[in-house]
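Can you read through this structure? Questions will come right after.
Note that this complex is displayed minus one protein chain, with the remaining chains in position.
Order of writing sets the labels: A and B. Residues in every chain begin at 1.
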Amino acid sequence: MAKVTVENLTKKYGKTTAVRNISFDLEDNEFFVLFGPAGAGKTTILNMIAGIGDPDEGRICFDGQSMNFIESSKRNVAMVFENYALYPHLTIYENIASSMRTKAHREPEEVIDREVKRIASLLRLEGLLDRKPSQVSNGQKQRAALGRAMVRKPNIFLMDEPLAHLDAKLRNAMRKELKAMQDKLQTTTLYVTHDYAEAMSLGDRIAVIHQGEICQIGTAEEVYNMPATEFVARMFGDSEINILQGVLRREDSTLKLVLPLSNRSYELPRHTAEVLEASGRKQVDVGLRSSAVRYSWRPEEGYVKGTVYTMEPLGNKVELTVKTEGGAVRLMVPVTETPDVDETIYLAFDVSGGIYFDSDSKEYIVCQKETAGKEGKR
Amino acid sequence: MKELTKKPLLVRIRPWLILLPTLVVTLGILYPFATAIYYSFTDYSLKSTAYEFVGIKNWVEMFTGKEFWHSLGVTLKYAVLATALEMILGMVIALTLNTEKRWAGILKVILIFPLMVAPVIAVLLWSLMTNTSIGILEKFLNLFGVYAFPWWAASSTALFSVVMIDVWVNTPFVLLLVLAGLQGLPKSPYEAARIDGGSAWFTFKTLTLPLLKPVLLIALIFRIVSTVQEFSIIYATTKGGPGDTLMNLSLSAYMDGYTYSSIGRAIPQILVLWILINVITKKLVGAWLKAKSAN
Partner (left out) sequence: MEQKKRGEKALMLAGKVLLVFYTLFAVFPLIWMIIIAFKGDSQMYDTLFIFHPTLANFKNVLTKGSYVKAFVSNLIISGGAVLVSVLVGVPAAYALARYEFKHKEGVAFTILSFKFAPEILIIIPVFTIFQKLKLYDTYFGMIWIYQFIGLPLLIWVLRGYFEDIPVEMERAAELDGYSKREIFFKMLIPLIRPGLVAAALLSFIFCWNNFTFGLMLCGFKIQTITVSALTYISTSTIHYGQMAVVSVIAIIPEIIMCLCIQKHLVRGLSFGAVKG
């Protein structure tokens, strides 16, 4: 396994810039996730590392050695493609064995046989080795594609949305399997996905990509709790984060937050107040995850009135969208609650659990977790 | 290893290297084509190797002579008649064959056979069919009191007879393409039309025909390009005769070039034919691209 460095990578297709000035490092044996919406440029980055496309600017190094314009067959990287890209005319066995039958990675037949069987048992493909790709299910194709990459000892594993075409149940199972395998095998992996749950569960670190640029690189905990921008905050979580426009007001010599939903002013935690004070802003965006929204069916002190607009059952929870005078708010309620549409509901906000953003630049300012979470690294 | 700042030369020119063999054999044909244009301004003849530049004399003679206009007329008459018959017949037969029934499956295979027959061999077959001593068609016409029907031996029936052979050979081409087109039609609009209760004719006019347009245009392009330069069938039957009844541009150029040894007179006619083909294909390919993107 190698240390992979990506420096100032830029790729243009005609007039559109697909990837703009991207840099990151992969430590040895790190599982690094490129996460972002469709069309963000994730696959383009992956392809440049594999040598499928050449960067217009910037450099890719494996262990300090520049890989620019080196043909992909000479880079010793293994890749799992979104559409599997198995060899349709070869059996699963031959697909997995294929790399060991090339000049570059030639192995004797006994070794090939042993390795293929080892990988096959790891991926539970034993009974399928004589089948052609067209004769197995999507999940099995997926595992075969994974197997074809895993028999190798490459500089880096590249995975392009390998679970995207599986149904939800299989996807969860495969995700757990991948994680277990990663812990066992200790490989350097670059993994592309648009699924936040995959990113958070698999990634040692996650790079969030938006419109060809990196918004943030950090651990799952960091991107979830301290998102660098409102965009990053919106991308993570079952229920999209509520972003409310708040006004900061000085009352009794302490800084308080006024939300548009009520004229009530909220007390802020000390650290948060200090940072906000220092930023000198009067207006902030407050990101409140559904866990920071409490609810009641009866009017209570400090609660805001609203009506249930939509309900979406998500297994053991139900996501509600509530219309209030100040805008729509999303929150989770237990599945035992069965409100009617247009039923009146009362909401309260736990602003100390909020994430504060600059209302102009949409960039992170502060959150409570920063102080609670040990050193508050960023 | 040194860092590369651009792709190695061999990688950059790889596509051209792969294409090289084809380009070499292709140049072999582009060169004669260029000399052909030059020859049209000379009195080049197959009889002697010496020739002189004569300017536009060949061209002027061609455009002022009666023969050229006659040949152009024959060319267009033959092409339009043969193509129209093949298109209509091919389409109608394809529509009647467009079922899953067993007999249709067998016919779909058998009816393609004539397409594989060389035009000259087809003429041989139809000579046997129409022969006045042994032909079955002669025997058939005898039943109606018609004896020794001349077929392509008389100028009044020659065009029809020769086009019949063209239709025999090439209708399967249209049939095959239209069948493929019919098979590729989406199912859901037809279900919707059936629920709406439209008549079969209405469904055909508003649904099938527009959806088949790309396939029909492809068939039309191939057929018109082929019939406009038809040579083999006419040569094998009448060599352009009787008289000059079937002397289309291909035949006329062949006669001028080979029989009368005047390459200089032959080539302008072929170049006109070539321009004609180019104009037709350009128009039709444009229409095809439009129809394809519309569907």
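To be clear about the criterion, contacts are C-beta pairs under 8 Å (C-beta built on N, C-alpha and C of every residue); 3 or more make two chains touch, one makes a residue touch a chain.
Please read all numbers here as calculations on a predicted model, not as lab measurements.
**Q** Decide which residue listed in B:Leu9, B:Ala50, B:Met116 or B:Ile195 touches the omitted chain of the complex.
**A** Touching the chain that is not displayed is residue B:Met116.
**Q** Touch as defined at the start, partner being the missing chain; which of A:Gly64, A:Pro88, A:Gly280 or A:Gly315 qualifies?
**A** From the options A:Gly64, A:Pro88, A:Gly280 or A:Gly315, the contact with the absent chain belongs to A:Pro88.
**Q** Hey, which chain A residues sit against the chain that's not shown?
**A** Touching the missing chain: residues 50-52, 71-73, 75-79, 81-83, 85-89, 98-99, 102-105, 148, 152.
**Q** What residue numbers in chain B mark contact with the hidden partner chain?
**A** Residues 14-16, 18-19, 21-26, 28-33, 35-36, 39, 44, 46, 89, 92-93, 95-97, 107, 109-129, 131, 133-134, 136, 139, 168, 171-173, 176-177, 179-181, 183-184, 199-201, 214-215, 218-219, 222, 225, 229, 231-232, 235-236, 250, 253-254, 257-258, 263, 266-267, 270-271, 273-274, 277-278, 281, 288 of chain B touch the chain absent from view.
Here is the rule we use: only the chains that are shown with their structure count from here on.
**Q** For chain B, which residues are in contact with chain A within the complex?
**A** Those residues of chain B that touch chain A are 1, 3-8, 11.
**Q** List the residues on chain A that touch chain B in their complex, please.
**A** The touching residues are 54, 59, 65-66, 68-71.
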